[in-house]
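Down below is the structure, laid out as structure tokens.
The other protein chains are all here in position, but one chain of the complex has been omitted.
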Amino acid sequence: MNEFIAPTVEYAELSPLLIVLGAAVVGVTLEAFLPRRGRHRIQVVFTLVALVAALLATGWVAAGLDEVEGASGRGLIAAEGAIAVDGPSVFMWGVLLVFSIISVMLFAERRIEGGVSAFAGQAAALPGTEAEREASRQGIEHTEVFPLVLFAIGGMLLFPASNDLLTMFIALEVLSLPLYLLCGLARRRRLISQEAAMKYFLLGAFSSAFFVYGIALVYGYAGSFTLADIHAAVDNNTGSTNLLLAGMGLIAVGLLFKVSAAPFHAWTPDVYQGAPTPVTGFMAACTKLAAFGALLRVFYVAFGGAQWDWRPMIWVVAALTMAIGAVVALTQSDIKRMLAYSSIAHAGFLLVGFAGAYGGDGITSLQSVLFYLAAYGFSTIGAFAVVMLVRDPGGEATHLSRWAGLGKTSPLVAGVFAFFMLAFAGIPLTSGFTSKWTVFSAAWAGGAWPLVLLAVGMSAVAAYFYVRVIVLMFFSDPVVDGPTVSVPSLFTSSALVVAVVATVVLGILPGPVLDLAQQAGAFVR
Amino acid sequence: MDATPFLTLSALLFTIGAVGVLVRRNAIVVFMCVELMLNATNLALVTFARVHGQLDGQVAAFFVMVVAAAEVVVGLAIIVSIFRARRSISVDDASLLKY
Partner (left out) sequence: MDLDLYVPILAIGVLGAAFAFFSLAASWLSGPRRYNRARLDSYECGIEPTPQPIGGGRFQVKYFITAMLFIVFDIEIIFLYPFAVAFDSLGWFGLIEMGLFILTLVAAFAYVWRRGGLEWD
């Protein structure tokens, strides 16, 4: 038998991950032993402290990354080749943790619902029964959402940093399973919320089955799960090309599902509409970031040598995604659904950057996509935070017609929302413009100019429906007994302020963050 | 060792699972089909591990099994809660969310 060598784990470099996942386990224990009264406050404080600690640890790790000899990146491969702690990983960790902190502040909001959170009081109580009313009368609520969201964040941190396919699969599940549950926990419109959870779960499980079968085939091709070994196998052209192509395709299905690219986007509108709005914001910003990180890592690092096989496929997917997102959004009458299609369209724009696969001088495709994700995430969380505020007696007023004339009754909230719409549309002086500019120019440099032309056209189409909302809010008459705008607690207001400020700053002074993205360099093998 | 029979079986199982997900209406059955796909993956992983003469693939099969179990728990929780609210788990009946 071979000599067995105990593995080494770089605990210091992995500390952000360990802090978040450890905090999630402690959060479960807190759930078990704390009395119901006061649990909410303790969980919120604990979760936020853990996330801030992880953010600080990320900063510390980022400062200590060494240059890799003979390669362009900085960083190291930790945990026996399972996790890559390199520039892009650390950049994504930082951005993810900032988004998570903002999202958790939205999760913690209680004033809007009159003293309870946006999550079901008791998920086991049937909708519309006396048991449910009793639960909300007593102010019972599920504080389990905080450990759940910590687990999801832990998975998201691991997903784009995983350096072998098996770790990536585990990370995918760790981030998905809590999200399925969170989607089904809305306090209002619970049937819709449960339905969203079921759809997300069934389709998510379906796509992850494709993903893992793809992993098996690629393993059969390369004889290893590690991305670097797969890269070597692709370069040396060992094994059967059929296995590689089939495996690559199936892995792409799993990842494109998570980034909600067409034709794997069908779940997005339903889930975004049905899920509790704070969860929707969290998913739209963080899942997208983590999934794009993983997509880029797999295809640039492992399948970089087979570029000419996958680039045509990504071209088609990118074109389709932009077209479907932008055109179908025009017909939506629900604000959350419209934002979902907008998120699909943005996934298309991001795929344009990905398809460019430009790795030369200046800003590479990877760096431009990282910047785009950071800029887009702030505006998205902000937009969903505004959706939380505009309310009817029965919950959020998500029908678009209810938003008519909002600019006349509550100019501040409508103004903030209009600003996010302009950022989504990519109007200059917002983060949307700078991020689109960097992604499209990197794609152009990579030779994907037909795709860039299409993307610019689709941006114009998308701008139409964003501007339509603004026109609706400011230039039509307010509806009779229209929605009220709730005054949020400090949590939501500060989250909104951060989102607005970030969107402005990234629009006017993108330099520092762009530099950070550029310093992230390239993936380490 | 000739791996073709094993891989063929694995591909067949995977296809049966995928088709089942697409054509069946009962959420539990749909879910069982997903589990079938995962098990087909396990067969492929173990076969490739044998072909390459390594243990990696077998370890991966362990992880896939554990993930499948976790998925069962989350999935059943969601499906049971839907069933209790609606007395039906047909995926066609769940149609509150559309355009």
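Things worth noting here:
Per-chain numbering from 1; labels A and B assigned in written order.
To be clear about the criterion, a contact is a pair of C-beta atoms (placed from the backbone, for glycine too) under 8 Å apart; a residue touches a chain by one contact, two chains touch by 3 or more.
As the structure is a computational prediction, the values presented were derived from the model and not from experiment.
Of the chains displayed, those contacted by the omitted chain across the entire assembly are A, B. One of B:A3, B:I16 or B:V72 touches the chain omitted from the figure, and that residue is B:V72.
Only one residue in the set A:A32, A:A63, A:L412 or A:V480 touches the chain that does not appear here, and it is A:A32. The chain not displayed touches subunit A at residues 4-7, 25-26, 28-29, 31-33. The chain not shown here touches subunit B at positions 59, 62, 65-66, 69-70, 72-73, 76-77, 80, 84.
Here is the rule we use: only the chains that are shown with their structure count from here on.
For the pair subunit A and subunit B, the distance between C-alpha centroids works out to 25 Å.
Those residues of subunit A that touch subunit B in the shared complex are 123-124, 126-127, 166, 169-170, 173, 177, 180-181, 184, 190-192, 194-199, 201-202, 205-206, 209-210, 212-213, 215-217, 219-220, 223-225, 269-270, 273-274, 331-332.
Subunit B makes touch with subunit A in their complex at residues 7, 10, 14, 17-18, 21, 27, 30-31, 34, 37-38, 40-41, 44-45, 47-48, 51-52, 54, 56-57, 59-60, 63-64, 67, 70-71, 74-75, 77-79, 81-82, 84-86, 91, 94, 96-99.
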